[in-house]
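Here it is, the structure, as structure tokens.
The other protein chains are all here in position, but one chain of the complex has been omitted.
Entry: chain A
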Amino acid sequence: MNAFSSSKASGKKLALFLLLTPFALHLFFLILLPHLEILNISLRERVSYGIYKFSLMNYEAFFTEPLYWRTFLRTAVMSILTTAITLIVAFPVAWYIAKVVRGRTKGLLFLACLIPFWVSELVRTYGWMILLRETGVISNLLQWAGLAVGPVEMLYNDATVMLGLVYTSMLFMVVPLVSTLDGMDDSLVEAAYDLGGNGWNALREVVIPYAMPGIVSGCIVVFMLSLGNYLTPILLGGKDSLWFTDQIFTQFITRFNWEQGAAFGVLLLILSSLIVWLGLKLSRQSFSETMGR
């Protein structure tokens, strides 16, 4: 009896071990190891051909050269703005899908949100470029309708970058919002009205608090995606498009300065984690709660 139960326990242990191994290997080799290597590279300074020494120079450069931290700040602010706009645009959409429509239409609407993601980001961005460029569809349409006298250039500015980012991130806001709103009992909203509240009260006191975990998880995903985006800001932003990931790419690929690029990578990881942590603190949510739902 005793022997039997102990062998059963060890069997369980073995199963757990076997199940965990691929995950642990993945975590170690594909996530931890590269990050440690990046950290290692970021902490050295080139002395001469192939000779390096330990140095914090690359981190110093980030804080002493205004260009770099300003670019980071700009990227962070624009990403936060993108997240806010995405939330404002996505919330009514999610509400409509979760609460207003029923049956088949619901599936179709969801599909409509998903379809743009069947093509790659590059194709989507080029699509926007065809629409917005000086000789593009919208510019020609405006001229044809007599609303504009000459060609209108709508590419290569911050507003266009924002537009592209919001478009790219929509789905990642809509999905968590729908899934939390779906679980909300309609009677809660009815109760709010019964107690004398108007639409605004119901939204503020009932719906938003209930949807908070969905909002926060959507915001985290959208923020991280925007911050780490490379294609959209570069292609739509033109000559003034400063984006932090572009700085990292430039250091690695065109300057051969892996040390500086690695330092920027580490800083991006730390600073973006810090911003997410701050956001969670401000919204009084915990990471495990929002992501676990």
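We take it that a contact is a pair of C-beta atoms (placed from the backbone, for glycine too) under 8 Å apart; a residue touches a chain by one contact, two chains touch by 3 or more; residues count from 1.
Heads up, the rule we're going with is that contacts and distances are computed from a predicted model.
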(request) Refer to UniProt and select, among "Multisubunit potassium/proton antiporter, PhaE subunit", "histidine kinase", "Cytochrome c-type biogenesis protein" or "Spermidine/putrescine-binding periplasmic protein", the name of the complex member that is left out. (result) "Spermidine/putrescine-binding periplasmic protein"
(message) Considering the complete complex, identify which of A:67, A:100, A:119 or A:278 is in touch with the unshown chain.
(response) A:67
(request) Please give every residue of chain A in contact with the chain that is not shown. (result) 29-31, 33-35, 37, 49-50, 67, 70-71, 102-104, 106-107, 110, 133-135, 153, 155-156, 172, 175-176, 178-179, 182, 217, 221, 224-225, 228, 234, 238-240, 242, 247, 250, 252-257
